[in-house]
Each structure stands twice: as C-alpha cells, then as structure tokens.
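For reference, the structure I am asking about is given below.
Of the protein chains in this complex, all but one are displayed in their positions.
Here the chain labels run A and B in written order, and each chain numbers its own residues starting at 1.
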Amino acid sequence: MQTKTLGELAKHVGGEVVGDAAMQIHSASTLDKAGPGQITFLSNKKYVPLVKDTQAGAVITAEKMDSRASLLIAEDPYYAFMQIVVLLHGHRQHPQTGVSSHAFVSSTAKLGSDCNIHPFATIGENAVIGKNCQVYPGAFIGPNVTVGDDCILYPNAVIYDGCVIGNRVIVQSSASIGQDGFGFATHQGVHHKIPQIGKVVLEDDVEIGSGCAIERGTLDDTVIGKGSKIGDLVAIGHGTKIGPYCLLVPQVGVAGSVTMGHHCVLGGQVGVVGHIKIGNLVKIGAKAGVVNDVPDGATIVGTPAIDANKAKRAYSLIEYLPEMRKKIKELERRMEKTGSADE
Amino acid sequence: MQTKTLGELAKHVGGEVVGDAAMQIHSASTLDKAGPGQITFLSNKKYVPLVKDTQAGAVITAEKMDSRASLLIAEDPYYAFMQIVVLLHGHRQHPQTGVSSHAFVSSTAKLGSDCNIHPFATIGENAVIGKNCQVYPGAFIGPNVTVGDDCILYPNAVIYDGCVIGNRVIVQSSASIGQDGFGFATHQGVHHKIPQIGKVVLEDDVEIGSGCAIERGTLDDTVIGKGSKIGDLVAIGHGTKIGPYCLLVPQVGVAGSVTMGHHCVLGGQVGVVGHIKIGNLVKIGAKAGVVNDVPDGATIVGTPAIDANKAKRAYSLIEYLPEMRKKIKELERRMEKTGSADE
Partner (left out) sequence: MQTKTLGELAKHVGGEVVGDAAMQIHSASTLDKAGPGQITFLSNKKYVPLVKDTQAGAVITAEKMDSRASLLIAEDPYYAFMQIVVLLHGHRQHPQTGVSSHAFVSSTAKLGSDCNIHPFATIGENAVIGKNCQVYPGAFIGPNVTVGDDCILYPNAVIYDGCVIGNRVIVQSSASIGQDGFGFATHQGVHHKIPQIGKVVLEDDVEIGSGCAIERGTLDDTVIGKGSKIGDLVAIGHGTKIGPYCLLVPQVGVAGSVTMGHHCVLGGQVGVVGHIKIGNLVKIGAKAGVVNDVPDGATIVGTPAIDANKAKRAYSLIEYLPEMRKKIKELERRMEKTGSADE
C-alpha cells in the first residue's frame, strides 16, 4: 500500500478532479464503508443514492454529481478504479521460496529463472516451465507440460500431462486442466474408455477459477482463447474451443465439441450442449440452457434459451399459467353456450 | 462404539421408552437395515410403513405407533437421533500425528497446543492457528491466515492469504476459501484483473463442503455467518454476506455482493444473482433462479423464482401449454364464425 494525492491518481487514469486534488488517498473501499483518505467508485446505477453522503475522501464517477466527497471524473470509472487499486494496493505478493527443497522437480524438467516452486509442488518429466512462475504447494504439473512465463498455479492446481499453458496464465486452487474427457464407447451395455489423446491449451492471459474442470480433447485439443476468464467450478468438455476474451461466470458448464467465438459472456450456471456453435459477442443469461447454434451478437436467456427480450416477458408469464388456463376454460364454457345458441 | 440400554438412551435425550428399557443398543442404522441391538428413527412420513415390521431393536419416533420394535418417544426424533449417534458412535477420530516432520510450517507461523499437522500440509508465514486443530495432508493455510480453536481442515483444503477462520470450523476436502473474486475491468475489449483486497471470514461453527469455492472480496469481505453449513461444490461470489445459521445445499451458486439474512435454506443447484438482498428465514426451492430481493420468511421456487404456492401450480402447467394453445386456436376459429355471424 502506498499513498497518493487525488490529483496524482487522476493523472494516472487520465481523469479530472472535482474537489480537493491535494487530498491524500491511501486505499480503496466500497461506497458505504470508505472513510477519509479512501477512494471508492460508482459503476452500478443501483448505488447512486449512496454517493451523496458517502464518508469517502473521493469517488470515481463518469460525471459530476452531488457528493460530500471529492470526485474523480473518468470516462470508464470501473477501469479507472482497477488502475487505482493496482497502484495503491498492487497484486498479491508471492512468497519467495525459490525452488523449495520440499518440492519434487523431475531431473528432466526445465525451469526458467526466478521461479518459486513451493513445498509439495510436483513438476513431472520433461515439463518446461518459463521464467518467473509461481507454483504453490500441492500444485501438480504433469509430464511433458509446457508453461509460459509469469504464470501462477495456486495450491493444488493440477495440470495433466502434455497440456500447454501460455504466458501470464493464472490457475486458481484445485482447478484441473486436462483430465480425461468424458468419452466412452458403449457396447453391449458396457462403457469402454476411449483414450483421450488431445490436450488442453490455455492461451496467454487466461485465468481459470478454483475447482474448474477443463477436459482434454479426445482427438482434437480443448482450447481456452487468449484473455478469457473462467470463474470457479466451471466444467468444459473435451474438444471445445472457447474463443478469446470470453467471460464464463462460476458454475457454467459447456459440453464437448462446442465452438465459441470471441467476447462472449456466459452468466452463472449456464449450460451449453455439445457440438454447437456460439458466435462472437454472444451474451447468455444466468442459468440458461443453450441447445442450438447462436448467431453473432445475440443475447439469450432461459431453458431452452431464446432471445432475451422475448424471454424476459415470456418466462415471467409462467406465473400466470393457472389464470390463463382458467380463462380458456371459462371461454370454452361460454362459447359452448353461445355455440349451442348458434345451432 | 459403546453399548447403552434403551433406557439410558431415553434419559440422554429426555425421551420415554415404550417397550424394553433394558434392551442393549450398540449402534444406529436405517429403518430397513437395522437389526436387534440397533436403534433407528422415523422423521420422514414416507417411511411410516416400515416402522411396523422393522427388525430394529428400537425406533425413535414422535408418538406411539404400532411396531415390533420398542419405541423411544422423543419430541424431536431427528435431534434425539443425532444425540444418540454421537453418544454411540462419536465423531471421527483424527490421526494423532502431532506436527509431522513431513509438514511445512513457516518459522513465523504460530500453532496452538494439541494440533495435528499432517504430512504435506503447509502453514504460511505469520499464520496463527488455535489449539486442537486438525490440518490434514495437502491442506494449505496461506500467509497471515488466522484459524481459531478446534478447527478441522480436511485433505487438500485451501485457505488463501489473510482469511479469518473462527472456532470449530470444518472445511471439507479440496474446498477453496479466499481465492480471487471474479473481478475484471473490461477496457477496449480486454479484461483487466482487479486486485481482490478483501478477505473471507468464516465465523464460528461454519462447515464448508468438499470442492466449494468461496471468493475473497474485492474491497469488502466475503462472510459466512456463525453456524451456517455449506454443502459440496457451492460457489459464493466476492463480497457476499451469508447470515448465521443458513443451510446451502450442494451446488448452490450465490453471486457477488449479495446480502442474506439468518436461517435461510437454499435447495440444490439454486442460483442467486449478484447485488440483491435475501431476507431472514427465506426458503428457496431446489434449482430456483433468484433475480430479485426476497422478503423475510418467503418461500420461493422456479426460474425466475416466485412464491412457492403459486410456482408449484404454475410450473406444473407448462406441460399443458400445447393443449392450451390448441384450445385458444379452436376458440379463435369458433369466434371467427360467431363473430362473422354477428356482423
């Protein structure tokens, strides 16, 4: 943590101060908890009412508004907030263990410079690790795995044999990368395991959440594209290709052989069936069940997932089904009367 | 395991024997599998028909009923059953490893008395562990973590840096506490990681299931309230506050910045969107998708979640949609006729 003036922070993010530019700011906090010397931000309209009376020293906003705090006006307040949190607090400092004598590193593995290999980490045969990597306790890097530079594998993360990890990749605790795909040939009622000879490729700047399970491909690789971020407890099936810069929120499940474009956003607990194609810039609402191809730019919701505007209205009407059914019966009854009168 | 008479058990739970109070009981079992010398219980009405012919020595029930077994009448049979299982079988006995020479304990960590730190467990810098804690193999306690007394961290449980764990907390295998929240600022199509400077607080008597993923807060802490029990594979988002004495069944997902009151019960695979407020004593049915604030005492079901009484009927009518649609068309056709007759 270090202290900056509000003016220095504004300069850092290309913003503008409305209020006291000389104010000392030592840390960031939330709108309702921040006090003097702290900076906070407004990006969700829901919290506008809190801005006026916040006890914060300063608030990052997109426009001038009434507040007892000074304002830091920035075009993209959330992005400015991110830059300021990095400046004031920084990212996690990793323990400097070097290559621990309690780690197990195969004699045929190659380690780049400045790696910290923690106690009880395992690096398998012929694995190649780039420079400045953090391999926490219990992390497992299997035989023939390649890991780029500046990667972080948190405790008990598992990378199976032969997978390829890019640069600046983060794998949170207990995530599994490259376990066998769920592939069995059923013959006369018995399920026979199919060797899964593909691998997993995590491209540069990917982050994988805690407890995720990313299957290796049966024949073709499973790929998570550059800059995509995967939340906790997400399951990705064998051979699926997630494009670059996607966001998959916790507990999403994507079956095998799916192709997904770039900049897609999948809400929590979304499920996607296998062998379909999701376009670019697709948004899928939380809990949706996706069973068909999705065109570029679509926003879909529901199970089965349909256009979000339609879905919002349609699904909210399920509540009225009993009333609708009653009305139909009433109409039929009255029609019977009228109808019989007609004949 | 130890043996007690049925009379002693009744006294232990403040109940009453109908039948043979001198009967020796050595263990507990289920209604359909229990035999002589065993005690079982009835708490789910579904199983009433099994009581009459059970081979059990004794059955715990709320009232007298016809049975070949002796009865132990207790006001709350399930609670009495719990007390008796604890008395006869006890909780798990933990291996007495002391501080294993195969564990890695930082020289700056502080351990209370009577802890068992198993092989391949890691205790980070400046961590403080209370007395009588069990830290199983592969468990990771990060730098600056505080753990209270009488806690159990099962194999491969991970507690990230700076988290605070109360007394008598249980973390089952491979659960992750305090990994980075899913927080990214997207700028010009690139997702930038926001340092997550909050922590996770698990209050006293919390239990966290296997494979759970409890994110640390971005700025404010994520909190699991006193006595709350979280099932397996549950995901909790950054900054969410779960109140005391809640029950979250396996595979529940709660997004970030949610506030939940006390004594809430969430069924399996429930999803809760971010930034909403769930009241006290709320019950949410399995698989529900909760998108709005929920008042105290509500019982809700469905996606989107609505009042359970309404929902039960409404969702069961989805099956009749084809019939309803056909009837509407039929009505329209007949109305056309009638209508044209009118003109």
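A few comments on the model shown:
Heads up, the rule we're going with is that a contact is a pair of C-beta atoms (placed from the backbone, for glycine too) under 8 Å apart; a residue touches a chain by one contact, two chains touch by 3 or more.
The structure presented is a predicted model; accordingly, all values stated were derived computationally and were not measured.
From the options A:46, A:64, A:110 or A:334, the residue with contact to the chain not on display is A:334. Between the chain not shown and the residues A:83, A:97, A:176 or A:228, the one that touches is A:176.
From the set B:44, B:113 or B:188, the residue in touch with the chain omitted from the display is B:44, counting the whole complex. Where chain A meets the chain that is not shown, the touching residues are 104, 120, 122, 124-125, 138, 140, 142-143, 156, 158, 160-161, 174, 176, 179-180, 182, 184-187, 189-195, 197, 211-213, 215, 219-220, 233, 235, 237, 239, 251, 253, 255, 269, 271, 273, 275, 289, 291, 302-304, 306, 310-311, 313-315, 317-318, 320-321, 324, 327-328, 331, 334-335, 337-338, 341.
Panel shows chain B; residues 28-30, 33, 40, 44, 46, 76, 78-79, 81-82, 85-86, 89-92, 95, 100, 102, 118-120, 136-138, 154-156, 170, 172-174, 207, 209-211, 227, 229, 231-233, 245, 247, 249-251, 263, 268-269, 286-287, 303, 315-316, 318-322, 324-325, 328, 331-332, 335, 338-339, 342 of it touch the chain omitted from the view.
Everything below uses one rule, namely that only the chains that are shown with their structure count from here on.
Per-chain CA centroids place chain A at a distance of 25 Å from chain B.
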